[in-house]
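Shown here: the complex without one of its protein chains, the others still in place.
Labels for the chains are A, B and C, by order of writing; each one numbers its residues from 1.
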Amino acid sequence: MKRKIYKILAISKQSGDPSWYFDIFIISLIFLNIVAIILESVAPLKHKYQEQFFLFEVFSVVIFTVEYLLRLWTANLEPKFSQPIVGRIKFAFSPLAMIDLLAILPFFLPFLGVDLRLLRMLRMFRIFRLFKIARYLKALKLMKRVLDKKKEELMISLIFTIFLLLMASTLMYYIENEAQPENFSSIPETMWWGIATLTTVGYGDIYPITGYGQFLGGVIAIIGIGLFALPTGILAAGFSEEISSGERKAESCPTCAQQLKK
Amino acid sequence: MKRKIYKILAISKQSGDPSWYFDIFIISLIFLNIVAIILESVAPLKHKYQEQFFLFEVFSVVIFTVEYLLRLWTANLEPKFSQPIVGRIKFAFSPLAMIDLLAILPFFLPFLGVDLRLLRMLRMFRIFRLFKIARYLKALKLMKRVLDKKKEELMISLIFTIFLLLMASTLMYYIENEAQPENFSSIPETMWWGIATLTTVGYGDIYPITGYGQFLGGVIAIIGIGLFALPTGILAAGFSEEISSGERKAESCPTCAQQLKK
Amino acid sequence: MKRKIYKILAISKQSGDPSWYFDIFIISLIFLNIVAIILESVAPLKHKYQEQFFLFEVFSVVIFTVEYLLRLWTANLEPKFSQPIVGRIKFAFSPLAMIDLLAILPFFLPFLGVDLRLLRMLRMFRIFRLFKIARYLKALKLMKRVLDKKKEELMISLIFTIFLLLMASTLMYYIENEAQPENFSSIPETMWWGIATLTTVGYGDIYPITGYGQFLGGVIAIIGIGLFALPTGILAAGFSEEISSGERKAESCPTCAQQLKK
Partner (left out) sequence: MKRKIYKILAISKQSGDPSWYFDIFIISLIFLNIVAIILESVAPLKHKYQEQFFLFEVFSVVIFTVEYLLRLWTANLEPKFSQPIVGRIKFAFSPLAMIDLLAILPFFLPFLGVDLRLLRMLRMFRIFRLFKIARYLKALKLMKRVLDKKKEELMISLIFTIFLLLMASTLMYYIENEAQPENFSSIPETMWWGIATLTTVGYGDIYPITGYGQFLGGVIAIIGIGLFALPTGILAAGFSEEISSGERKAESCPTCAQQLKK
């Protein structure tokens, strides 16, 4: 019985068996949840179908809760989590299990005496149900491998970005503050300009107007191009490497080897 | 006769023969059609040359219709579509034949009793005639090969983008809705901000003004850089691979091999 | 005498000889010209130093004209242009000679009876003197080689961009024209929006406001990311190739070769 449930919960390897139908059902439910969250935000729809939205929410949470509890119960069938209690706690702290918990928690927290303001915020976190899809995206692994290998270089790119942001915003604040005391009122406020410029978004709600400010802004914008080039170059090298490492294993000078074996 | 027409319709391999002149004629006609569509949208020109535009449209559609029918008629001369009826239906559903049909359909649909509102929309789809050029762009194949090979990774990039867009828009909606109930009125409305930020377009018609909103917006904009880096890295690896795979075939340690053959 | 002048005009291979001083002089003069063009556009400076600007312009054009005539005279000392007349005409149509001519032409055209309106425009083309620097930028050659090799793929990227621009602008025109007849007044007008969106510039002077328009705009903006990825991927592969092709020549399995020679 327990093993049967474990198999159904696991990702199906064959279309048509019960596990496959379960996967389809969960994936559909996740998508419907996302659609419901989006539609509920549209005021006229919310007022008209308030009850239906609530019922669907209760239905979804019940399903997801049962799914979570079953996964927790059957967790010790996996060799990694074989110990009855320690194994289950380990499982509960695995990324996928954490996501499953986060997907249902916003519903239960209000019962624990959370005030109304926080309640509104909790509704926001229902969107994290989207991450439950991650379990079913196999192709994500290839990408994860590249990102993992290059994580150090990507981290440095991020640190560069933050460095630049701090530098640019501090200098710009001292330059522009006098001319535009409202827009560039403090360094944290100026960082909003800094991000919009470094990422080349440029909303246009805040920009330098003095000569020095525009000069600094121009330099920062050009350096910003480098912020696109760095992670792109790193990832391009990462993907190339991943491919060629696979090819080299197969290759390693086969012609010579064959010729020599004779 | 039929074989002769088939040869003329096919892409010419030699400049100067009838098929070559036919290619030039069709390509010119496509370009003139695009120019006509663009010029017709300019109000003063439309009013002045209404008749000429209409006559050119009729002329083009007649030519394109005859071309389409002849292609359909001669389709079974290709080994792939050799069966008289099934082959022709197969041909009719091939991408290039579909484009040919789409290029003339907007003209004929009104006769089938389509109302005026839809009619206006149909005029819009005349721009799809542009795709008829695809048949003559040989260099497109190289690019198509790279895109085909990397289609799975590129798909994942797109899914990432949609994920991020949903996450960013939902969170931003809950954060900014109170401060700007008009601009961030619902999640679908907020997605317009989300796309403008993730793609770094940043029109500036809608942007966060609260502290939390600007912080989230900044994080999203920086993550948005990654959305440029991912497909670029994938394509860079794809192009490198395509080139080196060609080179390796020729190479495979030739020095050793030659030396050994002695 | 003629050979001496030819050597002075050629790019110096040794610092300190007359040719080297001549190079320095011409490069400095080009830079001063650019500075003068920029400063002359600042109204207060123009009024104050009108005479000086004019004198410097005359001085520069005299030098550049003498330089051009001497280059033309000594051209037939190069083996490529050895014939006295045909060779000189060939030289005159080489890119670098054309640039030299363009740099002085705007000054002389008014004497040939050009009207005042065109005169103003001619002043604009003085900026092309900047290209005279190209002769002295050796590192440009490496970059030119990569761009040359990949010119076909880059061309396709550009055709893609134009395709997308035409499609996006035509569809957007038909969708938004009714809601914003002033901003989206015609397809050419809408192309201004199209370029700002595809290149992710997003000035914010013109953007869709209808639901359908924003949906199309979002799709176009996301596809626009691909327009950055394509040329970048192509160039990344080109630079990689250029480097590895140099390395492979040196390599080609040296260990094996040496071992076998014994």
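To be clear about the criterion, a contact is a pair of C-beta atoms (placed from the backbone, for glycine too) under 8 Å apart; a residue touches a chain by one contact, two chains touch by 3 or more.
Note that this is a predicted model, so its numbers are computed, not measured.
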item: Option touching the unshown chain, where C:20, C:53, C:68 or C:203 are the choices; value: C:203
item: Selected from C:9, C:26, C:175 or C:227 as touching the chain missing from the view; value: C:227
item: Residue in contact with the excluded chain [from A:12, A:94, A:170 or A:183]; value: A:170
item: Interface residues of chain A (partner: the chain not displayed); value: 152-153, 155-156, 159, 163, 166-167, 170-171, 173-175, 185-188, 190, 196-197, 200-204, 207, 214, 217-218, 221-222, 224-226, 228-230, 232-234, 236-237, 240-241, 244, 248, 252-253, 256-257, 260-261
item: Interface with the unshown chain - residue positions in chain C; value: 34, 37-38, 41-43, 120-121, 123-124, 127, 130, 137, 139-140, 142-143, 158, 161, 191-192, 195-196, 199-205, 227-228, 231-232, 234-240, 242-244, 251, 253-256, 259-260
item: Contacts of chain B with the absent chain, listed as residue ranges; value: 200-204, 232-233, 236, 240, 253, 256
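By our rule, only the chains that are shown with their structure count from here on.
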item: Degree value of the rotation bringing chain A onto chain B, based on Cα positions, nearest 5; value: 90
item: Chain occupying the middle, per Cα centroid; value: B
item: Shared interface numbering between chain C and chain A [over half = same, under half = different]; value: same
item: Where chain A and chain B are represented by their mean Cα positions, the distance between them in whole Å; value: 30
item: Chain centre separation in whole Å, for chain C relative to chain A (CA means); value: 42
item: Where chain A touches two or more other chains at once, by residue number; value: 200-204, 232, 236, 240, 253, 256
